[in-house]
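Handing you this structure, nothing more for now.
Heads up, one of the protein chains got dropped from this complex, but the rest are sitting where they should.
Should a chain be cited, it is by its letter among A and B, assigned in written order, with residues numbered from 1 in that chain.
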Amino acid sequence: MRFESPDTLEAASKLLASATGDARVLAGGTDLLVQMKSEIVTPSLIVDIKRVPETRTIKEEGGGFRIGAAVTGAELKEHAALKAAWPGVVEAANLIGSTQVQGRCSLGGNLCNGSPAADSVPAMIAAGAVATVVGPNGRREVKVEDVMIGPRKLSLQKGEIIASFYLPPRPPRSADAYLRFIPRTEMDIAVVGCGVNLTLDASGTCIAARVGLGAVAPRPLLVEDAAKALIGTKVDDAALANLSAAARAACKPIDDKRGTIEFRIDVAGVLAKRTALIALERARKK
Amino acid sequence: MAKHHVSAIVNNDPVEFLCDTEQTLLDCLRDELNLTGSKEGCGSGDCGACSVLLDGRLVCSCLVLGVEANGKNIETIEGMATGDKLHPLQQKFLEHAALQCGICTPGVLVAAKALLAKNPNPTETETRYWLAGNLCRCTGYDKIIRAVLDAAAEMRKGA
Partner (left out) sequence: MQERVKGPKYNIIGTRPIRPDGVDKVTGRAKFGADHRVAGQLIGKVLRSPHPHARIRSIDVSAALKLPGVKAVVTRDDFKDQASEFVPAGEMLINYRDVVRNIMAREKALFEGHPVAAVAATTDAIARAALKLIKVDYEILPHVIDPVEAMKPDAPLLDEEMFTAGVTPPPTKPSNVAKRVEFTLGDVDKGFKDAEVVIEREFNTKPVHQGYIEPHACVASVSEDGSAELWTTTQGHWIVRAHCARLLGWDITKLRVTSSEIGGGFGGKTVVYLEPVALALSKKAHRPVKMVMSREEVFRASGPTSGANVRVKIGARKDGRIVAAEAVLKFQAGCFQGSPVQPACMCAFAPYDLENVKVVGYDILSNRPKVAAYRAPGGPIAEYAVESVVDELAETLKIDPIELRLKNAAKEGTKAAYGPKFGPVGLIQCLEAAKESAHWKAPLGKNQGRGVAAGFWFNIGGETTVNLQLNEDGTVTLMAGTPDIGGLRASLAMMAAEELKIPYEKVRPIIADTASLGYNFLTGGSRSTFSSGMATVEAARSIIKQACGRAAKLWEIPEEAVTFEDGMFRPAGENAGKFQPMSLADIAKVAGKTGGSIVGVGAISAQGAAPSFGVHIADTEVDPETGKVSVVRYTAIQDAGRAIHPSYVEGQFQGGAAQGIGWALNEEYIYGPDGKLQNPGFLDYRIPVASDLPMIDTIIVEVPNPRHPYGVRGIGETPICPPMAAINNAVRKAIGIRMFELPLSPPKVLKAIKSAKKA
């Protein structure tokens, strides 16, 4: 098993593109090493991207934030400005695994692992995050909701690596929130994950919204009907009921060891409402 | 495939070892450096028994490759005491009977040390959530939490 740690993404991309066997990107390793241990994957090449500076920094850029794909959950939590602007995204990222996992896990890894239940992805989708991808044909941008196309299937081509994510500038009275349902209090894979991002006008009416749902379909969803249920309303009980219904309707879950279809649908409706209320309260304070 | 030559600092001592790509840092600590204090309870980052500090950051050493440790600073349970003097956490764990079989104890102590370095005055809830990645099957966590909070109080006094 070969191990390389280049210092540019172009070099990393070349290594991956030219690999003959199974080649994997290593960021935090909190998914890859687990899969290697249970022999789900046996890569012939591991490309560690952590020596590439652009994957490891958080920068304010154009009024928004550019977050390196290999920045750890712990580092996200420690960035006061990011946390203030995007508490939902940071919370979502901080729900990945344990404190120990937080010391290593990354937004890039969480997305590219391709699990429909990834904790950070619904919040990133709700935030309108855009991924910058480096590949054999240069750089391109992909909306986060377009990266995963199915369980363990990405829209990225061979040799493409996510370099960073861009979170757009925040209009006034904007806030996000993320909630997930798990059977314990920590350490579980999300049974349902919900991210809500909304903007209010001066009168308290919702003028923009995005809702992401995770673990209820083959990939994390951008639920436009759920957003429509909030836009133009004061996020009152009626709007929340419509939001819940839209969230429920968007689910295409499976029965598995973590939850039943019926349960996931019910909980999606409940979480959508609760998450929206947190986002609302935060937005009102901004 | 030639092995990787890794140089690192472990518990303030410079060390060197050889490893294959697929050997984790936990494997290397235990098998190459004979530091068996960090334990393998699951190998998949779910139990925390392998917890170490990597450049000051609390991690599961089973989720880090040995080769990634090159040039890094690693702190394990073996480095927690200073000579004959136990760290206040270690002492409080003994006083509070915060261990029964003791297999989770090294991981819990390293994790608790990382907590108190970051937050010298954690609440019970903060402590529980910080330690959620350290499974214990013997104690029900009660005496562990009490020991950590007591050690924190003592360390604040001494600080």
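Basically, contacts are C-beta pairs under 8 Å (C-beta built on N, C-alpha and C of every residue); 3 or more make two chains touch, one makes a residue touch a chain.
These numbers were taken from a predicted model, which means no experiment stands behind them.
Colleague: I'm checking contacts with the chain that's been left out. Which of B:Val6, B:Leu116 or B:Leu131 qualifies?
Modeller: B:Leu131
Colleague: Given that one chain is not shown, which residue among B:Cys47, B:Val67, B:Ala114 or B:Ala152 touches it?
Modeller: Counting the whole complex, the residue in contact with the absent chain is B:Cys47.
Colleague: Using the touch rule from the top, list residues of chain A that touch the missing partner.
Modeller: Touching the chain left out of view, chain A contributes residues 37-38, 181, 183-189, 191, 257-260, 262-263, 266-267, 270.
Colleague: Tell me which stretches of chain B touch the chain missing from the display.
Modeller: That gives, for chain B, the contact residues 20, 22, 30, 35-44, 46-47, 49, 76-78, 80-81, 86, 90, 93-97, 99-106, 109, 124-125, 127-129, 131-146.
By definition in this document, only the chains that are shown with their structure count from here on.
Colleague: Counting in whole Å, what is the centre-to-centre distance of chain A and chain B, each centre being its mean C-alpha position?
Modeller: So the centre of chain A lies 29 Å away from the centre of chain B.
Colleague: Using the touch definition up top, name the residues of chain B that touch chain A in the complex.
Modeller: 1, 4, 20-22, 24, 43-46, 48, 51, 54, 57-60, 62-65, 67-68, 111, 114-115, 129-134
Colleague: Within the complex, which stretch of chain A touches chain B?
Modeller: Touch list, chain A to chain B: 1-3, 26, 28-30, 33-34, 36-38, 46, 48, 50, 72, 74, 97-101, 103-104, 185-187.
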